[in-house]
Structure formats: C-alpha cells, structure tokens
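Here it is, the structure in full.
Missing here is one protein chain; the remaining ones are kept as they sit in the complex.
For chain A:
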Amino acid sequence: MSRPASSLFSAALVGPALLGAFAKLDPRVMIRNPVMFVVEVVAALTTVLFVRDVAAGADGLAFSGQIILWLWFTLIFANFAEALAEGRGKAQADSLRRTRTEMQAKRLTGPGRDVEIVPGTALKVGDVVLVEAGDLIPSDGEVIAGVASVNEAAITGESAPVIRESGGDRSAVTGGTQVLSDAIRVRITAAAGSTFVDRMIALVEGASRQKTPNEIALNILLAGLTLIFLFAVASIPSFASYAGGAIPVIVLVALFVTLIPTTIGALLSAIGIAGMDRLVRFNVLAMSGRAVEAAGDVDTLLLDKTGTITLGNRQATAFRPVRGVTEQDLADAAQLASLADETPEGRSIVVLAKDTYGIRARDMAGLNATFVPFTAQSRMSGVDLEGSSIRKGAVDAVIASLSGQPISGQPMATRGSNAALAYQPTAETETVAEIRAIAEEIAKAGGTPLAVSRDGRLLGVVYLKDIVKGGIRERFAELRRMGIRTVMITGDNPMTAAAIAAEAGVDDFLAQATPEDKLALIRKEQAQGKLVAMCGDGTNDAPALAQADVGVAMNTGTVAAREAGNMVDLDSDPTKLIEIVGIGKQLLMTRGALTTFSIANDVAKYFAIIPAMFLTLYPQLQALNVMGLASPRSAILSAIIFNALIIVALIPLALRGVTYRPVGAAALLRRNLAVYGLGGLLVPFLGIKAIDLAVSALHLV
C-alpha cells in the first residue's frame, strides 16, 4: 500500500467530501457534535420561520434569507472538513479492501496433509490451514510449522519478501499476504471480520472511531461555553424590551451562532481523524485515538539499544595485542580468521586490517584454507591453513579452548599437532591475565572484546565497538528538551551498557534486561505517574507492551506482541517511536491552538454585532462600532460570513496539523499563544472589516 502525499484538496477527494457534507446533515449524525447540532437546530428553526414569513409575504426577507443561508453553509463547511479527513482514509481503505477478496483456504482435517477447501470466511479461530507457495494467507494466524517467504506488500507497501517461521519472534502472518515459497501451517487467530486488515480498514475509514477522553472533555467545555452564550443571548430580548424596543430573532440567532465556538466545534473531529491518518501515512497503525493522545503525553521512552540507538552490528575499531605480539601480527591473524566470515563483525575486521595495516584481503582458495564456522557450542570461528589454526571468539570461549577442553567442530589433526602448546598452563597464565585485563578495559568503554588465538597461543583482542547511530545524540537532546526521558534497554552487561548510554546520551539504561525487568521498570515509572512508551516484537515483550501506555509492536513480531501493543509499526522500525511521540503532540497542539483561536475570535464578533444590534435602541452605541462597519445589517451579515469562512480557511491547518518543534513547553506555549491567541484576537477584526467592505460593495444588504 503506497501512500503518496496527496494534496489536501485534490479533486478526487473534494467531490465525495462535498456529498458527504450534505449526508452528514442528518440530525442523528450531527448530535455527536453538540456545538454543530445546536447550530443545526437553530438553522432549521429559522428556516421554518423564514418559510412562514415568505408565505405571509413579509418584507425585508433578503437579509434573513442570507443569514439563514450562511448558517447552513457553516454546517456544510464543518461537515466538509470531517468528510475530507475521512475521505483521505477511505482511499487507503479501498486499496486494503482489495486484498480481502474471495479467498479459499486449505483447512487441515488431521495431523497429516489431508486438507479440505473451504471459503476464507468460514474459518474459525483455532483452525489450522496449510498455505503453500502462491497461496494467499486466508486470515491472521501464527505459523506452527514450517518456514516461508511471504510478500506483505499489501499491508506494508514494502515489496521485498519477509521470512515467517514457526517458533521465534517472526511467527505472525497477516491475512491477505502471499506466501512466495515453501509451505507453512498456520493456526488461525482471528475470525473473519476482525482480522488485522479489517481493523485497519475500520481505523483508516474512521468507522470505529470513538471519541478520545480528551475530545470528550473538550466537547464538555465547548458545550458549557455554548450554554453560557445561550444565557447571554437569551436574556437580550428582556433587556431590549426594558429599553423599549425589540431585537429580531434572526439577529439574536446570528449573535448566538457567531459566539459559540463553531470553529473548533466544526474542526474537532477532522483534527482527530487527520492525526490518525498522519500515523497511517507514517506506516503506523494506532488501535485507538486514545493511544495517539497518550503518545503526546509520554514521559519515558524505553528504547532497545540494537537497531534504535546503535547500528544493528558492531564494528572492529582496534587491535590490542598482548605483550610480545605486534599489532601487525594480530591484525594479520584476525583478518585470516575473518576472511570467510560473512557476518558484519567479520567483514569489519577485514576492512580494519586493510585500512590500518595495509593487509590486503587474501583469497581463501589460494591459501588452501578451511573455514571453521561459528557454532553455538564453540562460540568461536576461524580458519585452518597449512597446519596452522586461527580462532577468534568470545574471550572466555577462546581461553577455555586453550585449557584443553575438547572443542567440537575442530579437526582432530590440528589439535594434535598443537597439543604441546595447548598444555602449557603456567606459560599461559600471565597472558590469560593480560587478555582478561584488556577485555575488561574494552568492555568498560562499551565495546565487545574478541580474543584471537593462533595455534593455541593467545595473540590479543579485537576491539569491536557498537556504533551509535549518527545524529541519535541530538535526537535524545531534543527529547530531553521536550521533557521526555529516554531509557536504553539492552542485554549487554552493565559496564558496556553504561558506556554506550553515555556515548548516545540517553538518560538511563537497563542492562542485562529480561522481559520481567522491562515490565518492572514500566510499572515503576507508571507508579510515579509517568506515561511510558516502548516498542517490542517478541512474545516475551507482550506483557511489557500491554503494560506500557504506548506499546508499539513491530509488524514482523509475534501475534502475541501485536495483540498486546496499541500500535503496530508496519515498517518494524523501532526508531519511529520518537516520531510517534511527535505526531501525538502535534495532534494535541492542533486541538489546543484551534480552541484558543476559536475562543479569542469572540471579542471581535461582539464588537461587530452588539452595536449593530442595539443601535435602534440607543444610537449612542455607534461609538462601539470600532471597525467602522457600513451598516448594522452588513455588520451582522459580515460576522456570520466570517464565522463560516474561517472554518474553510482553517481546514488545511486542521488536517496538516500545527507545526511541532521539539522545544520546551514554555517556548511552545509562547509561540502558539502569539500565533493562535493573538492571531485569534486580531484576525476577525480584519476579516469582518474586509467582508463588510465586500458586502457593501456588492449591495448584499
């Protein structure tokens, strides 16, 4: 699913959104938005009165007619904003829906390969299906046997196939994706209609959209303000009658509708939908709007070291020989041992030896060498050539191999020829101590030591270093300015972890972290009232993902992890956590900025309508007409037109969001208050005056 940044007002979106705007006038839909519902009730009532007056042949209906027209425009503009926001999601939903076409499933009927063909919709949770090369996976499930390459482009937009296998952390498969090779057995974990894709469709379409707690609270505030202004306007007829006059209903309606916070009321749901949509465009699916809000509130970020803070692999940065061995010799041996080692670490050793000591990579075949691969038992790899054997590996493993313990995977002949060397405990003790000292020094500095031996003799240590990602330090400083604490999670020992933490600039670290440690850390932070975000992929991450306020599960992860998190990152990029926080903040800021703007607008509207309204009672009130509006009628009409047009003008801001800058709260407030608070105060004065000039020029009243 590719997501090009479509322009906000592209024709393909505007047409359906306009239609949707009218469909949403249905009062059953409108009632979800109290402010706009009130506008609709008022608009409907004045329309009825207008029709009555027309039937009675009353005079001067052009003015009321225009006001009523603009009331309906206000409603349609509000609905248009929401429909436009939804429309952008719908386009994505349609492409997703295509993956959900009729699917046949091969349901296994027994332990063997006996299958029956059933429609995908007939599958129940717990059924086991066989999926072979070329088949679409019929529903969400977990691989229980086999390994296969799967094309998940339908979900992630990424065309490179991914490996899915039983056991481990990559066992989850998604309905609608295609197996490219091999065959897997999948236990179905989601019934038709509630699969991942179904949920995605519902989410991006906004169908399952529920108001978030903050939205509910904001709606209460807006409803309260609406009531206050209702009192203010409803008491005016009495006051006017005391003053010996009467105010036309249509003028009271105009004042009321311009005062109530229609701007934010109209754009509130569009802001929420657009926030979710921004995440989707970023290839992250939030399972609820609440999760997006929580992201903005996050106080502590738990970040996995590998892949987020450091590049996934370590690199050799130095050769540290023991006494009596030159760096050159050590580099030579290390390079020989690594020539056939295709791991990033191995390759980095070859490169370092070449770059620093000019030792050119040699051809394995030409050397008549045999590569000894790494095994979990030996924890070493190396090379045997011309009666000589070179090993590199974890310091303990290499030392242990020297003290005569049998090492599997090593040709007997090599061992025999070096037997004399291998059994010289006294000679080796000093060297062993030296190696250990070097190793500890490297570990303290955050590196990983790799011991190298040749023919049973320790030569020295290769300094493998975790390479901290470029720019990550600045990112963490940024987060700190935003008031967010970063905690690095790593399996490394505390010494190494501390060194990397210092280099990367994280605030804290959790070394030798077990899933239980992670969970405990989250609970501890939450007990202090903090909100915690983390990402994870494995089944053992599931409890922590569920406990975290924002749990971002990697799409490559297990079913358990995906169920536990409240967001899924389709790109499986743990770095994104930082951006997710930014998107959450942007959503909240947009909401606050437009609320402030909307409320600040009222000042100008009072000054437009109050003098116009009371001028017949007390001509002296002309002095309050600070904007110098042409006539009472043009003033009232201009105010209501401004009130409607400002909604349209702010749709782009509502959908794009207020620009978020990672500076402290004080600076953010200062800036936003200047733009949206002060702007909200001044813009309507200018806007209403401009519209008044146009209204007078066009002789609309």
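As a working rule, a contact is a pair of C-beta atoms (placed from the backbone, for glycine too) under 8 Å apart; a residue touches a chain by one contact, two chains touch by 3 or more; residues count from 1.
The criterion applied here is as follows: contacts and distances are computed from a predicted model.
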Can you tell which of "Dipeptide transport system permease protein DppB", "Electron transfer flavoprotein subunit beta", "2-oxoacid:acceptor oxidoreductase subunit alpha" or "Potassium-transporting ATPase potassium-binding subunit" UniProt lists for the chain that's not drawn? "Potassium-transporting ATPase potassium-binding subunit"
In the whole complex, of A:Glu165, A:Asp182 or A:Asp299, the residue touching the missing chain would be A:Asp299
Quick one: say which of A:Asn79, A:Asn214, A:Thr262 or A:Asn566 touches the chain that got left out. A:Asn214
Touch criterion as defined above, residue of A:Ser194, A:Gln210 or A:Ser235 at the omitted chain: A:Ser235
Tell me, which residues in chain A touch the chain that this view leaves out? 213-214, 216-218, 220-221, 223-225, 227-229, 231-243, 293, 296-297, 299, 480-485, 528-530, 584-586, 588-589, 591-593, 595-596, 599-600, 602-603, 606, 610-611, 613-614, 617-618, 620-621, 623-624, 660, 664-666, 668-670, 672-673, 676-677
